[in-house]
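Shown next, in structure tokens, is the structure this report addresses.
Note that one protein chain of the assembly has been removed; the remaining protein chains are unaltered in position.
Showing chain A:
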Amino acid sequence: MATLTINGQVHEVNAPDQMPLLWAIRDVVQLTGTKFGCGMAQCGACTVHMDGEAVRSCVTPISAAQGREVTTIEAIGEDAVGRRVQQAWLDLGVAQCGYCQGGQIMSATALLKREAHPSDEQIVDAMNGHLCRCGTYTRIQQAIHHAADTEGEDA
């Protein structure tokens, strides 16, 4: 049994301690924006924020998420930076199939929160753990710069 705070809501999750946060979010809490792609921290599709930091929920046991604020893609638009990143993704038409993009947006948002104007190198560092089989990397990179440039234009 774990008490999880996800997108500001408290959930009592009746599951073994070692259950990865990914499956608690998807199967128990039934928030499906967080995706399964590999289960071993190779693809980034499952990325969520824990206290603002991007983590791979597929290798984070729910015991490690107790007492932390978990944010998923469903709620990232409530954050000004997150909303800007989403808008940049739309402006540049980043997504193809879209399956990886929730995770990409979570990492991009975490990056922009600690580094308002990241260099190309910093972007690659932050994003290289994500796989996109559709091959949207160049647009992701541009969209992160675009989101950084639109700082202060928040609605």
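Here, a residue touches a chain if its C-beta (ideal position, glycine included) is under 8 Å from a C-beta of that chain, and two chains touch if they have at least 3 such contacts; residues count from 1.
Following the convention adopted for this analysis, contacts and distances are computed from a predicted model.
Within the choices "ABC transporter permease", "Phenolic acid decarboxylase", "Twin-arginine translocation pathway signal protein" or "Protocatechuate 3,4-dioxygenase beta subunit", the name that UniProt assigns to the complex's undisplayed chain is "Twin-arginine translocation pathway signal protein". Annotation: of A:L4, A:V55 or A:I105, A:I105 touches the absent chain (contact as defined above).
Mapped onto chain A, the interface with the missing chain covers residues 15-16, 19-20, 23, 26-28, 30-40, 42-43, 45, 72-74, 76-77, 86, 89-91, 93, 95-102, 105, 120, 123-124, 127-141.
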